[in-house]
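Just passing along the structure, written as structure tokens.
Missing here is one protein chain; the remaining ones are kept as they sit in the complex.
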Amino acid sequence: MINEPVLLIVIPLFAGFLIPIIYLISKKAIKYIPIIAVFYNLFVLIRLIQINSTSLSYFTTGGYKVPFGINLIFNSQIGIILFAINLLALIALIFFLKKEFHLVNSFAYTLGFIIAISAVNGMVLTGDLFNLFVFMELAAIAGYIIATHKRGYYPSFLYVIISTFGSLLFLLGTITIYNVSGTLNMASVSENLVDVSPHFIVVLSVMFIVALSSESELLPLNAWVPKVYEKTSITGSIFFGSVLSTAALFAVIKVLVLVFKGGYEYLFNSLTIIGLATLLIGEFVAFKQRNVRKIVAYSSIAQAGLIISAVSVSLKNGTITDSIFNAAMFQLLNNIFAKGLILLGVGLLGYYSFEKLKGIAGKKKFASILITIGVLSIIGMPPFAGFWSKFFLIKSLIANKMIIFVAIFLASAIFEVYYYLRFIQNMYYEEFDSKIKINQISAVSYFLMISLSFMIIYIGFNPSSVMKTISDIFTGGII
Amino acid sequence: MKKFWAIITVLLILFFLGSGLIPDLKIYKQNNLSQKTGKVYLNRTVNDDSPFKEIDKKLYGEANDVENNAANSVTSVIVDYRALDTLGEVTVLFLAITGVIALLGKSKKNNRILFEKPNYILNASSKILLPLIVLFGFYIFIHGHITPGGGFQGGTIVAASVLMMYFAQNNYKLKNNRMKVLESFSGLSFLIFGLLGIFIMGDFLQNFLELGIMGKLFSGGLIPIIYILVGLKVSAELSNVVYEFMGEE
Amino acid sequence: MTISYLIITAGIMSAIIYLVSKFNWKAGTILQTLTFLIIGYFLYHNGDYSSSQLAIFNNISLNFTYSYFNEIFLYLGISVMIIVSLFSIDGIKNYQYKPVYNFLTTLIFMSILGVFGAADFITLFIFWELMTWVSFFLISMGKKYSKKAALLFLFMSMIAAYLMITGIFLIDNAVGGITFSNLINNYGSISYSLKFKILMLFVLAGLIKGGVYPLHIWMRTSYSESPDSFTSILSGILMKFGFYLIYLIGLFFPVAFILKNNPSKLISELPSSTFFAYLAGISIIIGTIAAILQNDAKKLIAFSSVSHAGYILLAFTYGTSMAFAGGVTHILVHALTALGMFLSIGAVYFRTGTTKIDELGGLIKNMPLTFTTYLVSIISLAGIPPLFGFVSKWMIYQSLIINGSYFLAFAAFFGSIGSFMYVFRPLAGVFLGQRPKKFENVKEVPFFMKAGMLIVTILTVLFGVLPGLVLKPIISMQQSIGIEPIKASLYRLFSGLTTLDMLVVFTVFGAGFILALIIFLLFAKPTRVKQHEQYTAGEIVPELQTQPSIYHYAKNYYKPFSRIFDKFPSMEKLYKKGAEYLSSSFGVIEEFFYEESINGYIWLISITFLVIIAIRWF
Partner (left out) sequence: MGEIINYWTFIYGPLAIFLVGVYGLLTQKNLFKLVISINIMDLGVNLYIIALGYMDNASAPIYTAKLAVTSSRFVDPVPQALVLTSIVISVAVTAFVLALVIKNYEKYNTLDLIKIKGIEND
């Protein structure tokens, strides 16, 4: 048994390269390859989490020492987050193969999906700036393919342009960093980036802020999010909502922690402001929506803003303020499950506009209850998982005297609660329109939803165990 | 008016970008390698204790104990030191082509764009040129580790021959399924060699072959093999791009 | 059985009750009543004060306590829930979602136990939040506009909850723990400004929940639109959460330390208390006026709740030992009377399907017990002796008179006089007067609803005669926190000025009532008045009006009075305008950030880029 995190990238790629060959033999057989690959990934992950300790360790590739060859960073906490991401990817994949496989260009879609999983794992794992760029591009292209489904060509085009703009800026910044610090390894960049002028740091920081905001759904570059969420398939929405956005956020946070941790106060202040603006604007706009997909999209934007601003606040002083950072990571983890559950559930009901979802709970009781669990978790109601992440976040922020931050966060949270529960109310207490066709929900889909809500309830009753396992992601290691 | 403001904005950005970066970029004569990864790559001293030291041993034609001895340092960076990038890169290309096929593939009915009366000379000579160009492409990527060039360049040249055939002959059509198999096969082999690295040496894509002597064709361990695979893959992928865009409704 | 076990029991029983109700809703509701009774019995049975922990979370344990400061609230909560549940055995017959209703009310019961039984602020917050979302679902089950009402309720409740959590963590920071005992022990180490912040946060949260004037906007619609038996819970208990919070913070925060030095001041250590006292006065006046103007009986009671919230707040901010006891008593009074009123109005709705005063009339003959319940409740609410309401108002007035505050005294008396005006209207409009044809065959409500209302009536009278039953635990609470306790026996109350003997009062009033009854029976000659003879009284005859409801005498009952307040700025309209403005500005934001063309986005990016650099550059 090999215990290398690189397998998490290689196995899905292998499956991806295998698919065209299998496709020529049998068009149906390609169904099973991705599932096997992701299952194997989860298996590898479980072993990796068991073997690796909580301290951060570097895994080399090609047999070359750390700052020079491309390296992957891993510890058991990153493993937990990766596990959640891969689990959601598996759920999306099972759903796709069960329900949507025959509806789309199955070949490209399957291929895109499995390679996206590989890219997403790469984004989370890699410890090299340029390598991150490559994986981000890979994930983005997979994202374009998934987004074009259902003939959403214009949103997809928008996504490509904006995302490419962002990645070009990222490349510009990366190469500039190489020229100044002489290395591309994230950890050693921060050591070598010492005697440069403040103007240089500002330009560099702004480049990175703008560049990273496209994938992490931050403000100037997040216009693609609602459009793409709206026009894609159910699988696609889960992919964007739970898998890609989480991995991208994690990658951004990793860059911030590893590259810019040496007290770039201006960078983190600007990021905090941008994140809070994103949070507020996301919630405000979501407040106006009457389409569940758009609501989740805007709320996802807002959550990204919240997490990024919390992380940048925690990094402001040159060291990581553990409590805030960990709470932000907990929030990230909770969002994966809750958003996945809502998107899957609503997708299964088959309609997205409030008009058509009216009173559908009377017909699909169980599914509606499961969606409600997801919603209650995302708005932070006890006894579900989201309550605790909000709880820890507020606690740690107040402990660090960030009262204005808390005020903005809570003000936006009120709006979030309002519009999410309006959606739930619409589902339960309105008259059902008998003209609307009700979709059948298969046992497998129910199983997927139940497993997600089980996770939410489990974390809800066991918050500190999870908090303990995901805390100290970047501390206690070599850095 | 909008254009005027656009120009102003762009100029402002140029000013801020440029004047923010220039004092620290140490370009041109000041640009020295002493503390850069590039120097370590050139010296092949990555796994040494103090990798930034100045070495004075002769490498070309003699070296067989350094960690990788492709004479072309760029190749050694691409295919060995930063091989994971290259893996991602060929996958990006592969995936983009898949996307193009998914977008364009359904709408056309096995036709292709026809040109008006291809030039006779072109038509006749293309058949002679085709094997030569393909051969040249193969040469480029087989010698990627000792001369300028490599898999991507060679692959592009091979794909250019396909493009030439499309321009020169109206009845030419690429057998794209074979290309797909080639693509997958070379990608898989790339991964298998990488995994073999784990099994034999313990690291993904770690070299497990004999390194040979720098400057010889059979040197550099895995580098030429992988670059050949990359070359095959790129030529197949780019040929497929040509095929897809030459298709017609 | 400690409270933690009772809470777990309630949680488990909620699921069982749901399943039973699915099978047979009546059996489920009976099971619910029994559960509440048994839990109440167990709490009473282990009468000793005790604290307990619930450690289902790894290192966050929920602390509960059954102690001098919360026992009275626990019993209040449990008894209200028992009565409402008893009422519901017949009362929820027409509801659409009966099993879910039973399930959710059991969860409400659990959250009541949790909030009142909490020994630390986090536990309190968790159950408070549980209550919020469960109430949201319950309110949504109600009448036509209940969805909007529920959303408004939710919006305001979330504001309250978030103010509270901020305060909780400020306390956590200041004293290093969130248990009540920790706060009491380390109170001295908190700086003055932080004290002020924390106090403001908690009091604001409490005011929103309690429905004091500028923050009362959620009450009108939530009360009128929610299901009737839930309205009783909402006004009987859930609204009292807010005052429980103020009570707690008043108790633990300044009290324990200030009182030892200066027994006459409670929250008044801080300058804000005067502000809150005046706020309470305004709340009393505005609540009264608004209640007078209402036509819907439930909305009327909702506004009366605003005014009575003012009384409670006044008592708490005023600060003497007597006022403090009066405030706590008034919480109980208002819980009981609001329960009685909402149950009787609910009973009317159960039979007639409306709560609009001008559609009803003359139901006294059909529903005598409902009428009695309502009558007793409003007498108590208006503070007329000899019922329970008189006791608490007497205590509040006593402290006002002793300390001499004119505006507040005026407000308090205005509220009392005004409450005659408004509570009389439903009495006259619903139960007395002419009975519309369609309600001639209305019957009295079924047995269990009667039972529920009867208990409320009996309790109101009993506590009125023997206030010592309620005052005894309050006295012991005051003793244990070191305040000089009020002096009272089973039926006597002593203030600095005078002595109140409820037994005498009751005897006098009882004798007077009997005398009046005799006179009425002997000499009164009721004459029948036709409708067209009474509608013109003092009013211009509206021409070409043919709707019968126009001729109902409850229509425009206080027209001259309401004319005075026609041009009065309405707080609700103000909020509404603000909300509309906000909503349209959200639309503008969406247009700007998310509806541009690609060029627009690039503009946005470039300008962001420029701005961030430029700020730093110069």
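Order of writing sets the labels: A, B and C. Residues in every chain begin at 1.
Please note the rule applied: contacts are C-beta pairs under 8 Å (C-beta built on N, C-alpha and C of every residue); 3 or more make two chains touch, one makes a residue touch a chain.
Here the structure is a predicted model, which means the values were calculated and not measured.
Visitor: In the complete complex, the chain left out here touches which of the visible ones?
Guide: A, B, C
Visitor: Going by the contact rule already stated, which one of B:V46, B:I78 or B:L195 would touch the omitted chain in the full complex?
Guide: That would be B:I78, which touches the missing chain.
Visitor: Please pick, from B:F138, B:F152, B:Y172 or B:F190, the residue that touches the omitted chain in the full complex.
Guide: Residue touching the absent chain, from the options given: B:F152.
Visitor: Can you say which of A:I161, A:A411 or A:I457 touches the chain missing from this structure?
Guide: Considering the complete complex, A:I161 is the one touching the chain left out.
Visitor: So one chain is hidden, and I want to know which residue out of A:I35, A:V66 or A:L171 touches that hidden chain in the complete assembly.
Guide: That would be A:L171, which touches the missing chain.
Visitor: Considering the entire assembly, which residues of subunit B contact the chain that has been omitted?
Guide: 2-3, 6-7, 9-11, 13-14, 17-18, 21-22, 25, 27-29, 31-33, 36-39, 41-43, 54-61, 71-74, 76-78, 82, 85-86, 89-90, 92-93, 95-97, 99-100, 103-104, 107, 146-148, 152, 214-215, 234, 241, 244-245
Visitor: What residue numbers in subunit C mark contact with the hidden partner chain?
Guide: 595, 597-599, 602-603, 606
Visitor: In terms of residues, what is the contact footprint of the unshown chain on subunit A?
Guide: Residues of subunit A in touch with the missing chain: 130, 134, 137, 141, 144, 148, 151, 153-154, 156-157, 160-161, 164-165, 168, 171-172, 175-176, 178-179, 184.
Quick note on the criterion: only the chains that are shown with their structure count from here on.
Visitor: Quick one: most central chain, C-alpha centroids?
Guide: Located nearest the centre of all protein C-alpha atoms is chain A.
Visitor: What's the distance between the Cα centroids of subunit B and subunit C, rounded to whole Å?
Guide: 74
Visitor: How many angstrom between the C-alpha centroids of subunit C and subunit A?
Guide: Going by mean C-alpha positions, subunit A sits 44 Å from subunit C.
Visitor: Where does subunit A touch two or more other chains at once, residue-wise?
Guide: Within subunit A, residues 199, 202-203 contact more than one other chain.
Visitor: Could you pull out the residues of subunit B that touch at least 2 other chains?
Guide: Residue numbers touching two or more other chains: 16, 20.
Visitor: If you look only at subunit A, which of its residues touch subunit C in the complex?
Guide: 158, 161-162, 165, 198-199, 202-203, 206, 209-210, 219-221, 223, 226, 266, 270, 274, 281, 284-285, 287-288, 376, 381-383, 387, 391, 394-395, 398-399, 403, 406-407, 410, 413-414, 417-418, 421-422, 425-426, 428-430, 461-465, 468
Visitor: Given the complex with subunit C, which residues does subunit B contribute to the contact?
Guide: For this pair, the touching residues of subunit B are 9-10, 12-13, 16, 20.
Visitor: Would you tell me which residues of subunit B are touching subunit A in their complex?
Guide: Interface residues on the subunit B side: 16-17, 19-21, 23-27, 31, 35-38, 40-41, 46-47, 51, 67, 80-85, 87-89, 91-92, 94-96, 98-99, 101-103, 105-106, 177, 180-181, 183-185, 187-188, 191, 194-195, 197-199, 201-207.
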